[in-house]
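First the structure, then my questions, so here it is.
Every protein chain but one is kept in place in this view of the complex.
Right, chain A next:
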Amino acid sequence: MNLITSTIGQGLLWGILALGLYLSFRILNFPDMTVEGTFPFGAAVCASSIARGADPLLATLLALLAGMLTGLITGLLYTKGKIPILLAGILTMTGIYSINLRILGKANLGLLNRPTLLSNRLLQNLPTNFPTIVVGLIFATIVVFLLAIFLNTELGQAFIATGDNEKMAQSLGINTDRMKILGLMLSNGLIGLAGGLLAQNGGYADVNMGIGTMVIGLAAIIIGEVVYGDLSLTARLVAVVVGSILYRLVLLLVLQLGFSTNDFKLLSAIILAICLMLPLLQKKFRVKQLLQKGIQKP
(Lines give C-alpha, C1' and ligand atoms only; values in the text may rest on other atoms or scores of the structure.)
Protein backbone atom coordinates (compact mmCIF):
# COMPACT_ATOMS: atom_id res chain seq x y z
CA MET A 1 0.00 0.00 0.00
CA ASN A 2 2.79 2.39 0.93
CA LEU A 3 4.48 1.72 -2.37
CA ILE A 4 1.30 2.43 -4.30
CA THR A 5 0.57 5.75 -2.56
CA SER A 6 4.17 6.84 -2.98
CA THR A 7 3.91 5.96 -6.67
CA ILE A 8 0.71 7.96 -7.15
CA GLY A 9 2.21 11.01 -5.43
CA GLN A 10 5.37 10.80 -7.54
CA GLY A 11 3.29 10.28 -10.66
CA LEU A 12 1.29 13.46 -10.01
CA LEU A 13 4.42 15.57 -9.49
CA TRP A 14 6.15 14.12 -12.56
CA GLY A 15 2.88 14.68 -14.40
CA ILE A 16 3.53 18.44 -14.17
CA LEU A 17 6.84 17.90 -15.96
CA ALA A 18 5.04 15.78 -18.56
CA LEU A 19 2.48 18.56 -19.11
CA GLY A 20 5.33 20.99 -19.73
CA LEU A 21 6.93 18.59 -22.16
CA TYR A 22 3.57 18.11 -23.89
CA LEU A 23 3.57 21.77 -24.91
CA SER A 24 6.93 21.56 -26.65
CA PHE A 25 7.01 17.94 -27.76
CA ARG A 26 3.43 17.47 -28.92
CA ILE A 27 2.01 20.93 -29.66
CA LEU A 28 5.11 22.60 -31.09
CA ASN A 29 6.66 19.34 -32.34
CA PHE A 30 9.98 20.31 -30.77
CA PRO A 31 12.51 17.83 -29.37
CA ASP A 32 13.40 20.31 -26.62
CA MET A 33 16.42 19.01 -24.72
CA THR A 34 16.42 22.04 -22.41
CA VAL A 35 14.24 19.89 -20.13
CA GLU A 36 17.23 18.05 -18.71
CA GLY A 37 18.78 21.34 -17.60
CA THR A 38 15.55 23.07 -16.61
CA PHE A 39 14.47 20.36 -14.23
CA PRO A 40 17.58 20.46 -11.97
CA PHE A 41 17.64 24.27 -12.39
CA GLY A 42 14.15 24.52 -10.92
CA ALA A 43 15.18 22.12 -8.17
CA ALA A 44 18.39 24.04 -7.42
CA VAL A 45 16.70 27.45 -7.33
CA CYS A 46 13.95 26.11 -5.09
CA ALA A 47 16.25 24.20 -2.72
CA SER A 48 18.81 26.96 -2.33
CA SER A 49 16.07 29.56 -1.76
CA ILE A 50 14.61 27.41 1.00
CA ALA A 51 18.07 26.78 2.44
CA ARG A 52 18.55 30.56 2.56
CA GLY A 53 15.32 30.91 4.48
CA ALA A 54 12.79 31.70 1.75
CA ASP A 55 9.16 30.74 2.14
CA PRO A 56 8.55 27.36 0.43
CA LEU A 57 5.71 28.72 -1.74
CA LEU A 58 7.88 31.62 -2.88
CA ALA A 59 10.73 29.20 -3.59
CA THR A 60 8.35 27.07 -5.67
CA LEU A 61 7.29 30.08 -7.72
CA LEU A 62 10.95 31.00 -8.21
CA ALA A 63 11.50 27.52 -9.66
CA LEU A 64 8.70 28.25 -12.15
CA LEU A 65 10.28 31.57 -13.14
CA ALA A 66 13.73 29.97 -13.41
CA GLY A 67 12.27 27.40 -15.82
CA MET A 68 10.68 30.12 -17.92
CA LEU A 69 14.05 31.82 -18.16
CA THR A 70 15.72 28.71 -19.62
CA GLY A 71 12.82 28.38 -22.07
CA LEU A 72 13.37 31.99 -23.10
CA ILE A 73 17.07 31.36 -23.72
CA THR A 74 16.44 28.27 -25.86
CA GLY A 75 13.65 30.11 -27.67
CA LEU A 76 15.89 33.07 -28.50
CA LEU A 77 18.75 30.83 -29.63
CA TYR A 78 16.33 29.00 -31.90
CA THR A 79 14.26 31.85 -33.35
CA LYS A 80 16.70 34.77 -33.38
CA GLY A 81 19.99 32.85 -33.44
CA LYS A 82 18.70 30.39 -36.08
CA ILE A 83 20.26 27.47 -34.18
CA PRO A 84 18.39 24.17 -34.74
CA ILE A 85 16.04 23.44 -31.84
CA LEU A 86 17.80 20.23 -30.81
CA LEU A 87 21.17 21.98 -30.58
CA ALA A 88 19.69 25.11 -28.96
CA GLY A 89 18.24 22.93 -26.20
CA ILE A 90 21.50 21.04 -25.71
CA LEU A 91 23.44 24.32 -25.47
CA THR A 92 21.11 25.71 -22.81
CA MET A 93 21.09 22.42 -20.93
CA THR A 94 24.88 22.21 -20.93
CA GLY A 95 25.31 25.81 -19.82
CA ILE A 96 22.82 25.45 -17.00
CA TYR A 97 24.84 22.62 -15.46
CA SER A 98 27.52 25.10 -14.37
CA ILE A 99 24.90 27.56 -13.15
CA ASN A 100 23.31 24.81 -11.07
CA LEU A 101 26.66 24.03 -9.46
CA ARG A 102 27.06 27.70 -8.58
CA ILE A 103 23.55 27.97 -7.16
CA LEU A 104 23.89 24.83 -5.05
CA GLY A 105 27.54 25.54 -4.18
CA LYS A 106 28.16 21.79 -4.46
CA ALA A 107 26.78 18.79 -6.32
CA ASN A 108 24.04 18.08 -3.82
CA LEU A 109 22.06 20.21 -1.40
CA GLY A 110 19.89 18.57 1.25
CA LEU A 111 16.79 20.13 2.80
CA LEU A 112 16.86 18.20 6.05
CA ASN A 113 14.85 19.95 8.77
CA ARG A 114 13.96 22.77 6.42
CA PRO A 115 10.33 23.77 5.89
CA THR A 116 8.89 22.68 2.54
CA LEU A 117 5.41 22.79 1.00
CA LEU A 118 5.04 19.17 2.11
CA SER A 119 5.96 19.85 5.72
CA ASN A 120 3.09 22.33 5.97
CA ARG A 121 1.24 21.96 9.30
CA LEU A 122 -2.05 21.20 7.55
CA LEU A 123 -0.49 18.22 5.80
CA GLN A 124 1.46 16.87 8.76
CA ASN A 125 -1.40 14.86 10.21
CA LEU A 126 -1.95 12.93 6.99
CA PRO A 127 -0.60 9.39 6.66
CA THR A 128 2.74 8.78 4.93
CA ASN A 129 2.90 9.80 1.26
CA PHE A 130 -0.43 11.61 1.41
CA PRO A 131 1.14 15.08 1.68
CA THR A 132 2.80 14.37 -1.67
CA ILE A 133 -0.50 13.26 -3.18
CA VAL A 134 -2.32 16.35 -1.90
CA VAL A 135 0.36 18.77 -3.10
CA GLY A 136 0.61 16.89 -6.41
CA LEU A 137 -3.15 16.95 -6.92
CA ILE A 138 -3.41 20.65 -6.12
CA PHE A 139 -0.62 21.67 -8.48
CA ALA A 140 -1.56 19.24 -11.27
CA THR A 141 -5.19 20.42 -11.12
CA ILE A 142 -4.23 24.10 -11.24
CA VAL A 143 -1.84 23.51 -14.13
CA VAL A 144 -4.33 21.44 -16.17
CA PHE A 145 -7.06 24.00 -15.50
CA LEU A 146 -4.95 27.01 -16.52
CA LEU A 147 -3.51 25.25 -19.58
CA ALA A 148 -6.97 24.20 -20.75
CA ILE A 149 -8.13 27.81 -20.50
CA PHE A 150 -5.02 29.19 -22.18
CA LEU A 151 -5.23 26.77 -25.12
CA ASN A 152 -8.80 27.93 -25.74
CA THR A 153 -7.95 31.62 -25.90
CA GLU A 154 -7.21 33.42 -29.16
CA LEU A 155 -3.54 33.43 -28.23
CA GLY A 156 -3.60 29.73 -27.30
CA GLN A 157 -5.18 28.84 -30.62
CA ALA A 158 -2.48 30.83 -32.43
CA PHE A 159 0.10 28.85 -30.42
CA ILE A 160 -1.47 25.52 -31.45
CA ALA A 161 -1.69 26.65 -35.08
CA THR A 162 2.01 27.54 -35.03
CA GLY A 163 2.92 24.00 -34.03
CA ASP A 164 0.42 22.48 -36.43
CA ASN A 165 1.24 24.43 -39.61
CA GLU A 166 3.78 27.20 -39.33
CA LYS A 167 3.41 28.38 -42.94
CA MET A 168 -0.34 28.73 -42.56
CA ALA A 169 0.04 30.49 -39.22
CA GLN A 170 2.34 33.08 -40.77
CA SER A 171 0.02 33.63 -43.70
CA LEU A 172 -2.73 34.37 -41.17
CA GLY A 173 -0.56 36.99 -39.53
CA ILE A 174 0.57 34.98 -36.51
CA ASN A 175 4.06 35.89 -35.34
CA THR A 176 5.30 32.31 -35.12
CA ASP A 177 8.67 33.17 -33.54
CA ARG A 178 6.86 34.83 -30.67
CA MET A 179 4.56 31.81 -30.30
CA LYS A 180 7.52 29.42 -30.17
CA ILE A 181 9.27 31.49 -27.51
CA LEU A 182 6.04 31.70 -25.51
CA GLY A 183 5.55 27.93 -25.82
CA LEU A 184 9.09 27.13 -24.74
CA MET A 185 8.77 29.49 -21.76
CA LEU A 186 5.51 27.94 -20.61
CA SER A 187 6.84 24.44 -21.20
CA ASN A 188 10.08 24.97 -19.32
CA GLY A 189 8.34 26.99 -16.63
CA LEU A 190 6.23 23.95 -15.78
CA ILE A 191 9.31 21.72 -15.89
CA GLY A 192 11.14 24.07 -13.51
CA LEU A 193 8.07 23.99 -11.25
CA ALA A 194 8.14 20.19 -11.29
CA GLY A 195 11.85 20.32 -10.42
CA GLY A 196 11.13 22.57 -7.44
CA LEU A 197 8.28 20.38 -6.19
CA LEU A 198 10.22 17.14 -6.59
CA ALA A 199 13.25 18.64 -4.82
CA GLN A 200 11.00 19.47 -1.85
CA ASN A 201 9.41 16.05 -2.00
CA GLY A 202 12.74 14.24 -2.16
CA GLY A 203 14.39 16.56 0.35
CA TYR A 204 17.35 17.50 -1.85
CA ALA A 205 18.49 19.01 -5.13
CA ASP A 206 21.24 17.38 -7.17
CA VAL A 207 23.03 18.68 -10.28
CA ASN A 208 22.60 15.31 -11.95
CA MET A 209 18.89 14.90 -11.29
CA GLY A 210 18.02 16.04 -14.82
CA ILE A 211 19.44 13.00 -16.57
CA GLY A 212 16.65 10.91 -18.06
CA THR A 213 13.84 13.36 -17.23
CA MET A 214 12.98 13.73 -20.90
CA VAL A 215 12.39 9.99 -21.19
CA ILE A 216 10.17 10.03 -18.11
CA GLY A 217 8.08 12.90 -19.46
CA LEU A 218 7.74 11.38 -22.92
CA ALA A 219 6.77 8.02 -21.48
CA ALA A 220 3.95 9.69 -19.53
CA ILE A 221 2.67 11.48 -22.64
CA ILE A 222 2.81 8.40 -24.82
CA ILE A 223 1.29 6.00 -22.26
CA GLY A 224 -1.55 8.51 -21.84
CA GLU A 225 -2.08 8.54 -25.59
CA VAL A 226 -1.83 4.79 -26.05
CA VAL A 227 -4.33 4.10 -23.27
CA TYR A 228 -6.89 6.77 -24.12
CA GLY A 229 -6.52 7.23 -27.89
CA ASP A 230 -8.29 10.19 -29.51
CA LEU A 231 -9.37 12.82 -26.98
CA SER A 232 -10.21 16.49 -26.88
CA LEU A 233 -7.27 18.70 -26.00
CA THR A 234 -8.41 19.30 -22.42
CA ALA A 235 -9.00 15.60 -21.75
CA ARG A 236 -5.61 14.94 -23.29
CA LEU A 237 -3.96 17.07 -20.61
CA VAL A 238 -5.58 14.92 -17.93
CA ALA A 239 -4.49 11.81 -19.84
CA VAL A 240 -0.89 13.02 -19.65
CA VAL A 241 -1.07 13.18 -15.84
CA VAL A 242 -2.76 9.78 -15.68
CA GLY A 243 -0.09 8.47 -18.06
CA SER A 244 2.56 9.74 -15.66
CA ILE A 245 1.00 7.79 -12.78
CA LEU A 246 0.63 4.66 -14.92
CA TYR A 247 4.26 4.94 -15.93
CA ARG A 248 5.29 5.06 -12.27
CA LEU A 249 3.18 1.97 -11.62
CA VAL A 250 4.81 0.11 -14.50
CA LEU A 251 8.24 1.05 -13.13
CA LEU A 252 7.19 -0.10 -9.66
CA LEU A 253 6.06 -3.39 -11.12
CA VAL A 254 9.32 -3.88 -12.96
CA LEU A 255 11.38 -3.00 -9.90
CA GLN A 256 9.36 -5.57 -7.94
CA LEU A 257 10.65 -8.17 -10.38
CA GLY A 258 13.98 -7.81 -8.60
CA PHE A 259 15.84 -5.15 -10.55
CA SER A 260 17.92 -2.72 -8.49
CA THR A 261 17.24 1.03 -8.52
CA ASN A 262 20.56 1.38 -10.36
CA ASP A 263 18.81 -0.15 -13.37
CA PHE A 264 16.18 2.61 -13.24
CA LYS A 265 17.35 4.61 -16.27
CA LEU A 266 17.79 1.51 -18.41
CA LEU A 267 14.32 0.33 -17.47
CA SER A 268 12.89 3.81 -18.18
CA ALA A 269 14.42 3.78 -21.62
CA ILE A 270 13.20 0.26 -22.37
CA ILE A 271 9.66 1.05 -21.21
CA LEU A 272 9.55 4.19 -23.38
CA ALA A 273 10.96 2.28 -26.37
CA ILE A 274 8.23 -0.33 -25.97
CA CYS A 275 5.58 2.38 -25.63
CA LEU A 276 6.82 4.06 -28.80
CA MET A 277 6.63 0.78 -30.66
CA LEU A 278 3.17 -0.01 -29.30
CA PRO A 279 1.26 1.28 -32.35
CA LEU A 280 3.30 -1.21 -34.38
CA LEU A 281 2.81 -4.03 -31.89
CA GLN A 282 -0.87 -3.19 -31.50
CA LYS A 283 -1.63 -4.37 -34.99
CA LYS A 284 -0.08 -7.72 -34.20
CA PHE A 285 -1.21 -8.35 -30.65
CA ARG A 286 -4.21 -6.04 -30.04
CA VAL A 287 -2.40 -4.52 -27.06
CA LYS A 288 -4.68 -1.50 -26.87
CA GLN A 289 -7.79 -3.53 -26.22
CA LEU A 290 -5.93 -5.42 -23.51
CA LEU A 291 -4.76 -2.20 -21.87
CA GLN A 292 -8.21 -0.64 -21.98
CA LYS A 293 -9.73 -3.75 -20.47
CA GLY A 294 -7.15 -3.60 -17.71
CA ILE A 295 -8.17 -0.03 -16.92
CA GLN A 296 -11.91 -0.46 -17.12
CA LYS A 297 -11.89 -3.39 -14.70
CA PRO A 298 -9.68 -2.50 -11.77
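The rule is short, and it goes like this: contacts are C-beta pairs under 8 Å (C-beta built on N, C-alpha and C of every residue); 3 or more make two chains touch, one makes a residue touch a chain; residues count from 1.
Quick note on the criterion: contacts and distances are computed from a predicted model.
Entry comment: the absent subunit's protein name, as recorded by UniProt, is "ABC transporter ATP-binding protein", drawn from "Peptidase M75 family protein", "Carbamoyl phosphate synthase large chain", "Heterodisulfide reductase subunit A" or "ABC transporter ATP-binding protein".
Which of A:128, A:157 or A:208 touches the hidden chain is settled by the complete complex: it is A:157.
In the complete complex, the hidden chain is touched by one of A:52, A:82, A:106 or A:167, namely A:167. Residues touching the missing chain, restricted to chain A, are 149-150, 152-158, 160-161, 164-165, 167-176 (touch as defined at the top).
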